[in-house]
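Every protein chain except one is present and positioned as in the full complex.
We just call them A, B and C in the order they show up, numbering each chain from 1.
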Amino acid sequence: MPGSTFGERFKMTTFGESHGEAIGVIIEGVTPGLELNEDDIQVQMDRRKPGQSSVTTPRKEYDKVRILSGVFEGRTTGTPLSVMLNNTDMRPSAYDDIKQMYRPGHADFSYDQKYGIRDYRGSGRASGRETAARVAAGAVARKLLERRGVSVMAYTTEVAGIRCEAFHPDAIERNPVRACDPEAAAKMIERIEQLAAEGDSCGGIVECRISGAAAGLGEPVFDKLDAELAKAMLSIGAIKGIEFGTGFRAASMLGSEHNDQMDENGFITNHAGGVIGGISTGADIIFRVVVKPTSSISKPQRTVDTEGNEREITTIGRHDPCICPRVVPVIEAMACMVIEDHYKRQAALLY
Amino acid sequence: MPGSTFGERFKMTTFGESHGEAIGVIIEGVTPGLELNEDDIQVQMDRRKPGQSSVTTPRKEYDKVRILSGVFEGRTTGTPLSVMLNNTDMRPSAYDDIKQMYRPGHADFSYDQKYGIRDYRGSGRASGRETAARVAAGAVARKLLERRGVSVMAYTTEVAGIRCEAFHPDAIERNPVRACDPEAAAKMIERIEQLAAEGDSCGGIVECRISGAAAGLGEPVFDKLDAELAKAMLSIGAIKGIEFGTGFRAASMLGSEHNDQMDENGFITNHAGGVIGGISTGADIIFRVVVKPTSSISKPQRTVDTEGNEREITTIGRHDPCICPRVVPVIEAMACMVIEDHYKRQAALLY
Amino acid sequence: MPGSTFGERFKMTTFGESHGEAIGVIIEGVTPGLELNEDDIQVQMDRRKPGQSSVTTPRKEYDKVRILSGVFEGRTTGTPLSVMLNNTDMRPSAYDDIKQMYRPGHADFSYDQKYGIRDYRGSGRASGRETAARVAAGAVARKLLERRGVSVMAYTTEVAGIRCEAFHPDAIERNPVRACDPEAAAKMIERIEQLAAEGDSCGGIVECRISGAAAGLGEPVFDKLDAELAKAMLSIGAIKGIEFGTGFRAASMLGSEHNDQMDENGFITNHAGGVIGGISTGADIIFRVVVKPTSSISKPQRTVDTEGNEREITTIGRHDPCICPRVVPVIEAMACMVIEDHYKRQAALLY
Partner (left out) sequence: MPGSTFGERFKMTTFGESHGEAIGVIIEGVTPGLELNEDDIQVQMDRRKPGQSSVTTPRKEYDKVRILSGVFEGRTTGTPLSVMLNNTDMRPSAYDDIKQMYRPGHADFSYDQKYGIRDYRGSGRASGRETAARVAAGAVARKLLERRGVSVMAYTTEVAGIRCEAFHPDAIERNPVRACDPEAAAKMIERIEQLAAEGDSCGGIVECRISGAAAGLGEPVFDKLDAELAKAMLSIGAIKGIEFGTGFRAASMLGSEHNDQMDENGFITNHAGGVIGGISTGADIIFRVVVKPTSSISKPQRTVDTEGNEREITTIGRHDPCICPRVVPVIEAMACMVIEDHYKRQAALLY
């Protein structure tokens, strides 16, 4: 498939450029009979929307959700559920000078190489705006997972080298970086504001924890649960790596340390991050992703134009100085999609 | 699909348990007319086979490749190419006592949860032996990539906390850990032998470098090239994380540092690891994966049996004390599959 | 996939109920750089729209096409092309009394069995209106096929037992039943009008001819070109059968009669209908489908309600007394999708 579809039995297909008329998503395989309205989706969209604080872009994307099909009298019908978001606050003129220049860190050059044509307005299809459609689909998956007793929670653990030292789940949605440690959050905010003032940006790390997922999810050998979560996460533009459980620290561990031994209460440790042999163990599924610094910065940078001539570029616009806070709901949405899909695949296997 | 198929236009489907009669792979979408014989595949199988040195298991898997279809008079026909490997040197009796106990770090428990039935002989389908089929398929992809001028090379960069400090490509296949630094390799070997003697195991890091791949490969938004490489790598049982380019270090970098600027010779740096916006840039594609310590160790460990009673287990058997050296050809095989598949998808798009 | 997606490399995903807010389609895999505007699609939509003549429903569906993404400055970008059609002239109150009764010939009962919930307004997702989205996607495929020199043409050959005895391609779009024989067309129209007055409906046969398609399209063994065309056609609600070339007449032919022999000009006959062994031969691809009589008739019929009680039902509404004329562009659209998709698959194979 040509890349805009994700999932097998719970499946989404997205469309839309950042500065086109609209973006949207078709969700197939939704269990019929689920109570669902636009507010259920809107609440997740609002978590992702820009302009929430000093650490996110002041750009306005009022993502008012419209359900176009698949819901009848307040319940899902089992047929494709489509959600549309109109694009507003578009300022295509702001992109005039990038029409013929490749912005460093952006997909401008690689898209031109791939397609030979490029919608240069706001990164077109490569824009972070595309993730809004994912959040809409994830909101539906989340509702189905709630009925199964599964919860999915992501949070920032590191920004610009500043790490969370404590884990306070209640604090996450109460600070604008969505960090799990309010003290670290304060430092992160200060640092982000400083970098924004300098026209620069920074990266970070987000952790995701899936609780309550049944043991037995995931399909050996290629569609392992962690493999599909990895694909889901790396499909988010700004994410450049993922690790499960102890992750890269496992490189310096011994087998006798890393193996999760069991007693009559289950696993004593969870170094594997809840997935062994590609299949969930029933323990919390835990992974971390690295978020690269926002590509759009206003410091001057070297680049070339579409004819190969050297140029200097300064990206003027309204950009997030750090992607972490707004990528948190996207990560959760993708995780919800993967888990719900695997519940359905497991049902097909056993039935 | 139920998990034993990988790829879209260049596609493999594998079968086989480690202690069943045989394992194998069906490869679909092979370009017709390619010169191919069993030796082309055998040479890669031999790189993966056990018993090559003191740092790998002394177990014998003489993986004599048999091509059953898809080749006629020395050339591929375009129809499914099937490769079979008979299982030999099986000692199922060695697995009698794990029949009713869950080995820590192994998929025994999660498979039982998934299927309610488990082929306990040598991990069955979850065995590392399954990767032999992947190497066979990868050998075919590699031959097609050679015609395109693409090379794929993986190598160990870290074992048990010992890191390579130099990069000597010629040294890689000349030391048994397949490290890119012969001095570090010597230390790694010593450490692995020591751990093996203690009945323990260790993890490490393997880096992979793909050179010569065209710009424009990868499909936005979900089937990004890095997302599919991530899935491919995490589908290898022992791999618990992946990072592209600067990877997790990007968490403490600034946008002005991380962005790959361009001059008239192309990209000045390659922090992105050759993929931006999910599409190859033409620069080398570089990623690293973390390999967990081998689960099978002979030190006693705590576990439970299939009825939930606490037990102590000592895995006796012939196991690799470090998976890195033998996973290198598997990583290369999966990378070859992904790249060749995306060349074909790109052809379909543009045609 | 859950059924609303068709195609592999040229792929569409549709959404929408007949009486919801809108219907639409996302088309993936469109070759970038194709000149395309809304009129290119509108012209095909207009061929399908109701209210064109006395033999079609007087219902108004003014299917004004809106392209929401995938086209930039008049050319396709290679990213998902989405087309939306708002639903208008909806009279849901007309469906109040079928809320709890199963209309004979309709999918009411089977949908209730499948989903346990049903959007009873105008057949919901099972409505013929869903095919409008297919026509939009087919219009894009048709433009790509034109560049390849492929033409796709369908036409009515039989209605209510009245058969075309001549083949005049120019006459097809000039008579409201889209029959290839104007004399037969006149009789068909008379018969349809008579049946409509009686509150009844009739079936027919439509033939489709694909000219100029390259030899070598189709994928053995399961994705044969004729197998995929058959699936495409049977996926149209009213179609209950398909035959290629001589079709069911082959049952009483001998091998010496049916085999298409060759001379230096190519195939002497085309009994196979242009596909042998599932692969196109370069001859015209010819198939016929049977179109069942419209299910919605105003004659009273026996049925049951959702609680199993016997009832009598009279479907009042504005329905086509014969589906043939309006299904012609749908058949062409699906055929265009299949052929374009197979061109792209063939490119992937050979590349």
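The working rule: a contact is a pair of C-beta atoms (placed from the backbone, for glycine too) under 8 Å apart; a residue touches a chain by one contact, two chains touch by 3 or more.
Everything numeric in this text was worked out from a predicted model, so none of it was measured.
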{"item": "Contact footprint on chain A, counting only the chain that is left out", "value": "8-9, 29, 31-32, 78-79, 220, 343-345, 347-351"}
{"item": "Hidden partner chain, residues of chain B it touches", "value": "1-5, 8-9, 11, 13-17, 20-24, 26, 28-29, 32-33, 66-70, 72, 75-82, 84, 114-119, 124-125"}
{"item": "Chain not shown, touching residues in chain C", "value": "1-6, 8, 14, 102, 104-107, 109-111, 113-115, 123, 125-126, 130, 158-161, 195, 200-205, 214-224, 226-235, 237, 240-248, 250-264, 268, 272-273, 275-282, 290-297, 299, 301-304, 308-310, 345-346, 349"}
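Note that in this section only the chains that are shown with their structure count from here on.
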{"item": "Per Cα centroids, the chain farthest from chain C", "value": "B"}
{"item": "Centre-of-Cα separation between chain C and chain A, whole angstrom", "value": "39"}
{"item": "Chain A and chain B, separation of their C-alpha mean positions in angstrom", "value": "26"}
{"item": "Whole-Å gap between the CA centroids of chain B and chain C", "value": "46"}
{"item": "Where chain A touches two or more other chains, by residue", "value": "1-5, 8, 14, 114-115, 125"}
